[in-house]
Every structure is written in structure tokens, then in C-alpha cells.
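The complex is shown incomplete by one protein chain, all other protein chains being positioned as in the whole.
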Amino acid sequence: MASKQDGVWIKLQHIPREILYFLIIISMIVPLLRPMGLPITISPQTRSLFDSLNTLEPADVMLEFVDWSAGSMSFHQPGCIAVSFQAVKRGAKLVFLSTSTEGPLMYELMLEKFQSVFDEADYVYGEDYVYLGYVAGEETARAAIASDIRTAFSSDYYGTSLDEIPLMQRVHNYADYSMIISYTMGSPESFVRQFNTQYGVITHIHCGEMMTPTILPFWASGQITGLLNGGVGAAEMEVLVKRPGDAVKLTDVYSFSNILVFVFLIIGNIGFIMQRRKGE
Amino acid sequence: MISTDPSIWVMAFFTIAITSLAFRDNPLAKFAEHTFLAAQAGNLITMAWRNIRSIGLQPLMKGSMTMLIPLLFGVALYTRYSKRYIWVSRYPTAMMVGIGTGVTVRAFVEFQFIQQIIDTFKPLNSFNNIFFVATVVICLTYFIYSLTPKSPALEKPMSYVTRLGRYLMMIAFGASMANTVITRVGQYAGRIMFLLYDWLGLG
Partner (left out) sequence: MIGQWFLKIPSLNELATSVQQWGIIIAAFAMGLGSVNIIIRNVHRIQKREGTDWLYAIWLLAIFFLFAIVGIGFGSASSQYRYIFNTILQPLSATMYPATLFFLVSAIYRTFKTRTVEGGLFVIVGAIILVANAPVMAATFPFLVSVKSWIMDVELTAAYRAILLGIGLGAIMLGFRVIFGLETTHLGREEET
């Protein structure tokens, strides 16, 4: 016979979704308006990337694949900024390029925030850094970039022929890349396959947390040297390079939102378990 | 200070319109969805044209006649819209799939098997290493569908092993689920940051 208590357990499993959504939004607004600035633990994957960046020399060339879309800009952009900052600090040359259609415009948005770093370091476009633009073909394009970059690009994003760009005169193929890093939410394994497995190029990945489980085995085996784990990884990198930014602000959101989702999970299960017990 | 830039207001409108889809299907959300679809398709065309022009047409104009082959193959892709000539589009499709498969498969064994198996051979001198190797082996037994032990004495132990493999994988999937939530939280928080800081000027 249904009792009042049974109703409570059933109600606990049927909270209107609008309330759940509203609470989630509030859990994001509060920490963004009142940051807490809690300590961030550095993971071995991020530490590994940072240590690898610290081996860069001024003559080294690093390829940065700006492959994030607007959806993951909240963590990929700060991750790219933090990594590029460390590379610039080491004096390395940077070749930015994209194999994702939103990449070029994402690069432009990133550059708006990063141009001051280039200016402070007296980095000149064409000599110290360059952006080549977008190339179609996904893994085929990555394979082409690894074997001969001129099969994928004949000019930079702004139309200047590669042969007229001083930096690109000494960048031809895998032998000229000291390391590559890919900021992507789609198929990070293809970068490892085409650069590290094929040619032994040091490969780093910055992917979303949801892709990390499939990528961790490759980091564990050493095929990926450095791995940034989504927003958490980007925040760790910002802390390591001593330049806290948007990613560090995001970690406060995780404090609230993660706990709220945990509470929803527990409430739903408590209601289910108690209802099942009453029914036994 | 709330933004007076009209483009910021348009961006805020689209953000709220798409978010409203989670609550209820409504005309604003439908409008935003159609806008997204159209803009994505337009962006694809723009980027595709850049590539065709810079890697295909410009070298062709400069005398590289071999570029005619992929350009013709590319145009042939569009014969799929003709009932009579649809068979022509199979050639460029086959070429594309062949190149993609070749590029993926060649390093696949080294990438996904050899290196992974080498790393699995850890020295069994710590709990973590023993657990690691055992987990890989036990989870792999879950995928062996065709090797059913003929002896009844082995059948029951094997069923326990595959069940344990299932439990170990569910632990991994639970962690994976949590990671998915964290990703989406981080992504959506970026939109909240935009609305609070750039639109409403509260940051």
C-alpha cells in the first residue's frame, strides 16, 4: 500500500528538469562572479608537457594545430595561450595551422589576446611565427603536412607565398619540426599516428576531458609526451607558466557544478534505492 | 556596464536562443538552429574554396598539369546528384576512401598494437603493475566471443573472468561519464563567462 514516505522517494526521482537546469546555471554564475582561487594540483601529464616545452631552443620550430571549434574555445584557447607563452619564453619559432574549418577564425580570436606577448618578445610575423591557414582532408592532410608541408600549403593564411616567408624557408617536413601540439576535440590519435608513429616527432595533445580516457593509454606508452586534460589541464598549464587566466577561472566553476551534478546523481539513487526497499 | 555593441547583443541572443532549446522547443531556438546550419555550411564552402584555389587551381595556372586529375575527380563527385551519371561519383569517392584508409592503416599496427602491447609488459613488482596487466588481460577476455571452453570445468571460471572484465570496464566507463560532464561544464561555462563579462559587464 503506497504511503506518504513512498511518495517522497518517488518525488525525489522526478524533480522537474527546469529546476535542475536552473540550478546548473546558477552553479556557474556564482563562482564566476565570486572567484575562490583554490589551489590546483598539477597532473603528471601536464608536468610532462611543461618539461618538454622547457627543452625548446631558439632554433627549434614547434607546430601548433589550432583545431578547436568555438564550442571548446573556453579551454583550448587558454591552453594554447599558456603553451605558446612558454614556447615564446624559450625563444622557439611557432608555426600555427589548422585542419579544422573553424580553426582560422579561432586563431584570429586567440591572436587578439596573444599579440601583446609576441610584441613584448619582439616576435616578428614571418620570421618568428606564422599562420598557414586551413587545409582540408583530416588525417590525409596531417599525413601530407608531416611528409611535405608544401603539399598542403602553398601560401600562408594571408596569401604570402611560403617561399617568401623567412621562417618557412627552413621548414619543409617532419625533420624540421622539434615538436607538435594539437588542440582538438576530434581524432587526436591521428596526429600521433602521422607524426609520432610514422616519423618519431614529439607529439603533445590538448583535448577535452571526455577524450582523455581514450588518449591516456598512448600517453602511458610514451607515444604522446604531454597531455593537457581539457579545462583542468589548461588551468594547470596557466599555473605552471605563472599566467593565470580564463582556465583558472573555470576551475572555480568545476567546484560548484561538479558537486551539484554529484548531488543530483546521489538524490536520484537515494530515491531509487529507498523506493525499491519499501517495495520489497 | 552592459554592452552597447550590437554584435555582442546578437551573440547574446543566439546564446540564449540555443540554450532555450534544452528547456523547450520554441521558434527562437528553431531560428537559431537554422542560422547555425546555414552559417556552418557557408563556412565550409568558404574554406573549401580557399583550399581548391590555393592547392589546386593556382598550381594549375602556373603550369602544373597533374593538378587537373584531382580537380576533375573533385568535380566528378557532384555527379551523385544525377541519376544517370551517379556511377561516375564512385571513382573520386573510392579514391578518397582509399587514400584515407591507406594513410590510417599503414601506421595502425605499430600505433595501436605494438606500442600498446610493449607498454603492457610491465615488471610485476608492484600492486599497480600487477593490477594493470591483469586488468588489460581480463578486459580482453570479455571480447573473445568465439573461444568457448569445451570443458564444463573451465566454463564457469571463464564466465567469472568475463564478468570481472565487465566490472572493470564499467569502472572505466563511470570515470569516462564524469569526464564528459566536466567537459560540457567547462564548455558551457565559457558561454556564461561571455554573458556575464562581455554582455552584462559584470566581470
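Every chain is named by a letter (A and B) in the order it is written, and numbering of its residues begins at 1.
In this section, contacts are C-beta pairs under 8 Å (C-beta built on N, C-alpha and C of every residue); 3 or more make two chains touch, one makes a residue touch a chain.
The model shown is predicted, which means the values in this text are computed figures rather than measured ones.
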Listed residues B:52, B:158 or B:196, member touching the removed chain: B:52
Sole contact to the chain not displayed, among B:3, B:162 or B:180: B:180
Missing-partner contacts on chain A, residue numbers: 13, 15, 17, 20-21, 24, 36, 38-41, 43-44, 69-71, 73-74, 101-102, 104-105, 108-109, 133-138, 140-141, 143-144, 147-148, 151-152, 157-159, 198, 212-214, 216-217, 220, 232, 251-252, 254-256, 258-259, 261-262, 264-269, 272-273
Residues of chain B in contact with the chain not shown: 7, 10-12, 14-15, 18-19, 21-23, 27, 30-32, 34-52, 55-56, 66-67, 69-71, 73-75, 77-78, 80-81, 86, 90, 92-109, 112-113, 116-117, 119-120, 128, 131-133, 135-140, 142-143, 165-182, 184-185, 187-188, 190-191, 194
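Here, only the chains that are shown with their structure count from here on.
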Touching residues on chain B, where the partner in the complex is chain A: 22-23, 43-44, 47-48, 50-51, 54-55, 58-59, 99-100, 103-104, 106-108, 110-112, 115-116, 118-119, 172, 175-176, 179-193, 196-197, 202-203
Chain B-touching residues of chain A, taken from the complex the two chains share: 17-18, 21, 25, 28-29, 32-33, 71-75, 101-102, 104, 133-136, 138-140, 143, 151-155, 189-190, 192-194, 197-198, 208-210, 212-213, 217-218, 220-223, 230-232, 246, 249-250, 253-254, 257-258, 261
